[in-house]
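Here the complex is missing a single protein chain, while all its other protein chains stay put.
Up next, chain A:
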Amino acid sequence: MSVLLKADGLAVTARLAGGDLRLLDDVDLEIRRGQIVGVVGESGSGKTTLARCVVGLLDRNVRVEHGSVTLAGDVVVAPGVDRTDRVRGSAVGMVFQDASRSLNPLMRVRTQLAEVLRRHVRDITRAEVRRRSLEVLEQMRIADPSRVLDSYPHQLSGGLRQRVAIALAVVTRPALVIADECTTALDVTTQTKVVGLFRTLVDELGIGLLFVTHDLMLASDLCDRITVMSGGRVVEAGDAASVLDRPQQDYTRRLLAAIPSWT
């Protein structure tokens, strides 16, 4: 499997009134096609900054100090370089934490899907927009795609909204999808369904998935590889099984020990 996304020695700094704050420090990460890589860590560990850096959604006061992000061999992020607008939405799709707030409340699902398709698929016809919109909703295992297409986000359940958000991220058939804490706002049953959906999408479409979560158990269910982050640095990375079964670092052991047990 070829390397899809590579972060190489990435360092990101925020300029604040009190001085500079290092958000990411020498971060390395690799995702191959058909692979799911989980980035885990507690709040403030830098996992969301890493995800946002890949799609160029960093705040205005945040800049890349050194290192780079390459997508299919092309540098998209480096110091003074931001070519994320060429890949955002087309080669890279992103799913956010809370679908009830990441979907525009004033637009029907069909309008939101149509504007993404029209933006990225040249000369697409109205019929083709509808066909692909229905197709992607079916791919999301949505039972009644026509109804969902005509709905506003507030008319859908939390689970359906998150499926629509995933549909919006994959409708342009990107090579990489980034899911940033996208199961946090869901109940456990819906979480399981969404995780299953991601696995199916990766297997069927051969995409790469960067799965950002603070939930180690969820990451262990879904991911092929896991990168553990703390304080903006990668503290441990490896196959999901080896990281979870034989953690090498104290921080990872503490994270694993913090998982509530059944007994």
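Everything below uses one rule, namely that contacts are C-beta pairs under 8 Å (C-beta built on N, C-alpha and C of every residue); 3 or more make two chains touch, one makes a residue touch a chain; residues count from 1.
Assume contacts and distances are computed from a predicted model.
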Among "Cytochrome ubiquinol oxidase subunit I", "Thiamine pyrophosphate protein domain protein TPP-binding protein", "Cobalt transporter" or "Peptide/nickel transport system permease protein", the UniProt name of the subunit that does not appear here: "Peptide/nickel transport system permease protein"
Sole residue of A:K47, A:R88, A:R163 or A:R225 that reaches the chain not shown, by the stated touch rule: A:R88
Contact with the hidden chain (one of A:R63, A:H120, A:K193 or A:H214): A:H120
Touch with the omitted chain, as defined above, among A:R15, A:H66, A:R141 or A:H154: A:H154
Chain A residues that touch the omitted chain in the full complex: 55, 57, 60, 85, 88-90, 93-94, 96-98, 101-106, 115-116, 119-120, 152, 154, 165, 168-169, 172
